[in-house]
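Have a look at this one.
Note that one protein chain is taken out, while the other chains of the complex remain in position.
And now, chain A:
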């Protein structure tokens, strides 16, 4: 672990940017059609449950990152194996998000630029930030939090002024019933972006005042859930459920609908800012967790030495994980969710929590 301290407010803003990250621009939970906002809100509620699990684990070991306390809970060997799996998971997801990001940029603005270049530029920025440490990332998140929020507000106001919103497109609510929505929740929206908060188990220990973790984390989850639900709801209200479910970037299409006073139009740059800033923080947090995890696992004092080798690995991994965008998306929906998100975000943490609870109860009894 690095010697650093971040405040609860910084954690809150970092978590919000992280949650918005790519979730804001990709078609999130669109299988729920016009009820997508409901699916996101439900995902948030269950995500709150997962966050509580991570939080409880943290309260047992407030000074240790996940990769350390896994060893305390299930013993040195299995703990290390588990930590290694998680570290690889973090790095893999950061590569995935990087790929997402590069592909998005490629399709909508830079059709002739090689993916490698786009990814490399982004990765260099992320590496620079991670090299500077969590304090700097947290501080930068405070600056970007406000700029992102202003941009979102601006977009929202412009869409309302442009008169594009038609609430009837959100009806009928619950056309296919709750079961369909829960199906979407448990296959998609719970894991991305809410379950991904598992990466913050590596960042919680940096908090100045540990008692504030729950408040900051929970508020961030709540706010980002509501925001994402609003964004996707807005997309549906502007474009209609049909177009949204077929679109690659619903938010972009929505923004392109804005036409105000024959002057404010084609505001793609707003979308681009949201995409780049969000992508930066998402890749950054995952990559940071991966790097810190490796340093922690192999007891390296200076994690900075790992930034360049691991960064370059992630960059190449982002190109190598899929041969094209369709394959990449399919992997994300079919394979990653079932074989990575479900066990690593849900099953293992709950399992670890149960063991930790039993262990601590035993300890308490012994203490008496």
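Remarks
Everything below uses one rule, namely that a contact is a pair of C-beta atoms (placed from the backbone, for glycine too) under 8 Å apart; a residue touches a chain by one contact, two chains touch by 3 or more; residues count from 1.
Here is the rule we go by: contacts and distances are computed from a predicted model.
Of the names listed as "Catalase-related peroxidase", "Phosphonate ABC transporter, permease protein PhnE", "Cation/acetate symporter" or "Spore germination protein KA", the one that matches the UniProt record for the absent chain is "Spore germination protein KA". Considering the whole complex, the residue from A:140, A:258 or A:292 that touches the absent chain is A:140. When the omitted chain is restored, the residue from A:109, A:243 or A:317 that touches it is A:109. Checked against the hidden chain, the listed residues A:115, A:276 or A:317 yield one contact partner: A:276.
Mapped onto chain A, contacts with the missing chain fall at residues 7, 9-10, 105, 109-110, 113, 117-118, 121-122, 125, 128-129, 132-133, 136-144, 263, 265-266, 268-269, 272-273, 276-277, 280.
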